[in-house]
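Worksheet: one structure, shown below.
Every protein chain but one is kept in place in this view of the complex.
Entry: chain A
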Amino acid sequence: MSDIAAPRSSTHARSVKGGGRNRSGQTNFELYSWLFMRLSGLALVVLVLGHLFVNLMLGGGITALDFAFVAGKWANPLWQVWDLLMLWLAMLHGTNGMRTIINDYAEKDQTRFWLKALLITASIVIVVLGTLVIFTFDPCLDPHSTLSVCK
């Protein structure tokens, strides 16, 4: 079917013809990015506000935060999954937001390229480091640990 016969043909029909590209020769990356910001944003409202409530409002709040507090939380798989999801979604959401800002304000192609290279490098390092920390955490690194797994 030609474009004239079906000027508003579906994205799917277009992407099949154009190898993932629409008629103007671009991919739908920006559409998915726009949608991702809204979906991840919604999840992050729950994840981040829950994190703040449990860590800063309950019990002793900030004064109670120490290694034992982290060990107690990560002894529960719910908090491991919570923190992993929060790390990934927040980093993707934040990195994509920063990408938008770089595109808006850095006018030279070279400046844009290097700022984005720096951004993506920093983001990958932080996501990999954070993921490793959650998966390799050892509560018994603390000799005074009172957790049952360390006895």
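Note that a residue touches a chain if its C-beta (ideal position, glycine included) is under 8 Å from a C-beta of that chain, and two chains touch if they have at least 3 such contacts; residues count from 1.
In the analysis below, contacts and distances are computed from a predicted model.
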item	value
Record-based protein name (UniProt) of the chain missing from this complex, from "sn-glycerol-3-phosphate-binding periplasmic protein UgpB", "Potassium-transporting ATPase KdpC subunit", "Peptidoglycan-associated protein" or "Succinate dehydrogenase, cytochrome b556 subunit"	"Succinate dehydrogenase, cytochrome b556 subunit"
Touching residue (missing chain; options A:31, A:56 or A:120)	A:56
Contact residue for the chain not shown (choose from A:70, A:85 or A:147)	A:70
Contact footprint on chain A, counting only the chain that is left out	38, 41-42, 44-45, 48-49, 52, 56-57, 60-63, 65-68, 70-71, 87, 90-91, 94-95, 97-98, 101, 107-108, 122, 126, 129-130, 132-133, 136-138, 141-142
